[in-house]
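Every protein chain of the complex appears in place save one, which is left out.
To keep things simple, chains are lettered A and B as they appear, and every chain counts its residues starting from 1.
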Amino acid sequence: MEDRQYKMVHCYVNGKERAAMVDVRSSLTDMLRNEFGLTSVKKGCEVGECGACAVIIDGDCYDSCIYLAVWAEGKHITTLEGLEGPNGELSDIQQAFVDETAIQCGFCSPGFMLEAHHVLKPGVIYTDDELRKKLSGHLCRCTGYENIMRAVKKTMYQRAGMEMPVEEDRIPLSVPIEDGKVVL
Amino acid sequence: MVIGKSLPRVDAYDKATGRTKYTEDLCTPNTYVARIVHATIGHGYVKSIDTSEAEKVPGVVKVLTCFDTPPYKYPTAGHPWSTDPAHQDVADRSLLTSHVRLFGDDIALVIAEDDVSATQAARLVRAEYEELPVVLDAREAMKEGAPVIHEKYPNNVLSHTSSRKGNYEEAIKEPGLIKVEGWYDTPSVQHCHIENFICTSYMENGRIVVLSSTQIPHIVRRVVGQALGIPWGKVRIIKPYIGGGFGDKQDALYEPLCAWATTQVGGHPVKLDLSREETFTNCRVRHAILFHIISYVRPDGSMVARKLEMWSNQGAYASHGHSIAAKAMGAFPQLYPCDNVECDSYTVFTNRSVAGAMRGYGMPQASFAYECHAEDIVMKLGLDPIQFRRDHLMPVGYVDGFSKNELYSDTFNQSMDVGIKAFDYYKKRDLYRNQTGDIRRGIGMSVFWYNTAVFPISLETSSCRMVLNQDGSVQVQVGETEIGQGADTAYAQMTADTLGIPFENVHVVSNQDTDVTPYGTGAYASRQTYTAGMSIRMCAEAFKERILKVAFDYTRMQPYICDIVDGNIIRVTDGRVLMTLGDLATEALYNPKDSHHLTMEKTATIRSNAYSFGCCFAEVEVDIPLCHVKLLRVMNVHDCGRLINPALAEGQVEGGMSMGIGYALSEKMIYDQKTARLLNNNLLDYKLSTTMDHPKLEVHFLENEEPTSAFGTKALGEPPVCPVAPAIRNAILNATGISLHELPMDPHLLFREFKAAGLI
Partner (left out) sequence: MYDIKALYEAYSVEEAVRLLAAHPEAQIIAGGSDVLVQVREGRRAGKELVSIFMIDELRGVTMEEDGTIRIGSLSSFHTITYSPIIQEHLSVLGEAVDMVGGPQIRAIGTIGGNTCNGVTSADSASTLMALDAVMEVIGPEGKRLVPIADWYKGPKKVNLGPAELQTAILIRKESYEGYKGHYIKYGMRNAMEIATTGCSVNVKLSADKKTVEDVRIGYGVAAPVPIRARTAEANAKGKPADAETAAAIGRDVLLDVTPRNSWRASKDMRLHLCSTMAQRAFTEAVRKSGGEI
């Protein structure tokens, strides 16, 4: 016990100056969850393969599981808790995830929303393929990514002040049936 | 009415803000950490265990070994219990084992104050083994002289069942028949819920409490009782929100071990948080099943006689066992009805990870085999794939003799019509004829068929409780769990409409607690809206009746001229609002002379079942020299009856399709042939689809309401996985002329097959 190493880490978490005495063996995930109670930071693999623990550090998105807590010194960190407004208002990306049914079990959702928030710079429009690449560090087993993509795209157009292009005329989700035959 | 509306999930806000509490979020800081010591051999016996070095690690509280555990054997399958011993699951598990049956089997448990101490100590536990040879393949395991994995099963066959119809041997003598024969093989794959399995236990007032990431709290309670040899009432299981399950958590995984652990440290809280690697190796997997099919058909494709043999790889322990193979086999004579059929299925122990329930429960495997075989018949006879299916699939009015399930609507044709139109199928088939060159395109399809729930094989029961609050809102509880699929939201919609109250006044109690939640067997078998729908409807209707009776005291109106609409007691005869439900609840509860706490509880025994149907269309581009398939388009058309919440239903289909795409193209558990060690036990080496591996997932529904269902619904969650792999396979066949007979259709397989065919 006596040779355990601790270090005082000062950083900014969700806009607030914070300090914590951490065991130097801690990951940033450990620090955020255990010291600051930010349980939106989820553990899915602990080796940087699933993205559930992703947080924004100084403007870039990182997997906090493979980021040592001591490296957070002086850094500005945003977790999902930092996206909502002071009265619990949802940010645009969170609202889009709700509205587009992009959440199922919810375990990958914090990482996805933070990544999307980070990726979507105001006014920048990406192609679907570009967006898919930018989100590719997050695994989801529930949604097939379809509604996540839709929520992210919707927010992207919102941030650009543009209408999301309407998809071409297609067969409705629930296909009408008349006299036992589909109406197409 | 809110049924049929795409309302946001009831848990959406909390999940969108990250407030939702999962098991780990509920652990107290003083909780001990338990780490399992896993065997470093694939098969054999632990002769001795030396824990002395491990015990010296500072922070270690206790080291328990396979020689310390209670003597009880228990089953783990998330099946309802049967009081008939012949129908009970195989009890072959111990909390820890000295007979190692898979590489990584559980031989000891370290309990420590923190995770690093626990991990260090677990590494220092030394075991001496008597090693035995391993076997990974089901048919190898059945051979004379193969290693025996369970003493009770000398040839490793857990179960062998057969079905016979007509006379196969006589029927094949008909002149002019064409024989089509094929082998179809599927791999072991894992659920990969993003939250690994986790549970935590402690003791309270002499009882064991376990919080667990499970789909089946009431079943887990029974299994913990059985495993520890204690009365079931001594166990309380709490299920918070869970980060996905997909069937893996339809098993008692480590709740029994964790429950025992807390009893060994004086009831102190203990957490058992599996790593991703352990989730791969030590939880459950989808059964790898090999199929051999022979069909004798006439030139028009009509089936004269068919034979199916299948070997299902159970892995090291029985878990759900033969149920999976039985379900797959049961589907064979039904999908393409035929008068002369012989089926045999074997479920066989091997040294692989334990196979259990996984989304689709045998049907993704079966769909691959049956729909690839259908296409092989089509190719051999030179028929049109869709016309073949129109002609030979089960007809409208088909009734299964066993389950009494019926095909009520012309769903197969309807769904294929949608696919043809959406994909411009016939134009594409023409366009892709006779391609040459390195890069070729193809289009293919497959149908699917799926049973809802588990009747008549097992008990189907669901209980629902409703409690009226003073403000007119209602708590609803059922035992069919929310596991991410959106069940709670669907229940709220059903309750709102049946009871006549606004959607926002329905509070579904999501977290389940076996001390509190009415009995229900959990989330599996795509049973939630069907079975819970029945108890919700029963309960809501009875509740309304009771409320209206009590309302008589205040309104003086007879119940039969009253109703509850939009949260008000109304007089139906003229539509007048008599009082609000909230006023009624308050008056009734606080009435000093005759107080009523308005609640209702009902249990539905379900004695029916329903078929879901549909199809999948896929279009691919195959890069032959690079042995690579690019999925250009994929679409599922699904008839799950009436949609309670179309947006959530769409999400279910998309998720299933995604799992189907992984099954088709990339997912496979790879075992070292010598040691039986799982080589790709992580999310880097196990190839789950990423955002970059999917095209847009296209979904359509056909709302042919299920007549047997309380709300017109039937299976939704699992079936979408089933048709994807065969549709993609048939598209690759269309593109290249190569029939693939194995999953996944990854570059390894394509390299082998393209090379054999001289394409590269």
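To be clear about the criterion, a contact is a pair of C-beta atoms (placed from the backbone, for glycine too) under 8 Å apart; a residue touches a chain by one contact, two chains touch by 3 or more.
All of these numbers come straight from a predicted model, not from anything done at the bench.
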Problem set entry | Full-complex contact with the absent chain, from B:Asp137, B:Asp693 or B:Glu742 | B:Asp693
Exercise. Of A:Val70, A:Leu90, A:Val152 or A:Val175, which one is in contact with the hidden chain?
Worked result: A:Val70
For this session: Write down which of B:Leu26, B:Val565 or B:Ile760 is the residue touching the left-out chain.
Result: B:Ile760
Problem set entry | Hidden partner interface residues of chain A, rising order | 3, 5, 23-27, 30, 46-49, 51, 54, 60-63, 66-68, 70-71, 73, 115, 133-139
Seminar exercise, completed: chain B residues touching the chain left out here are 114-116, 119-120, 123, 625-627, 666, 670, 672, 679-680, 683-685, 687, 689-693, 746-748, 751, 755, 760
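Quick note on the criterion: only the chains that are shown with their structure count from here on.
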For this session: Would you tell me which residues of chain A are touching chain B in their complex?
Result: 1, 25, 34, 38-40, 42-47, 49-50, 52, 79-81, 84, 88, 90, 94-95, 97-99, 101, 103-110, 113, 128-129, 131-133, 135-136, 138-149, 170-175, 177, 180-182, 184
Exercise. What does chain B use to touch chain A in their complex?
Worked result: 6, 8-9, 11-13, 15-22, 24-25, 29, 58, 116, 191-196, 241-244, 246, 275-276, 409-410, 414, 417-418, 421-422, 483-486, 637, 643, 646-648, 650-651, 654-659, 661, 682-684, 688, 690-692, 694, 696-697, 699-704
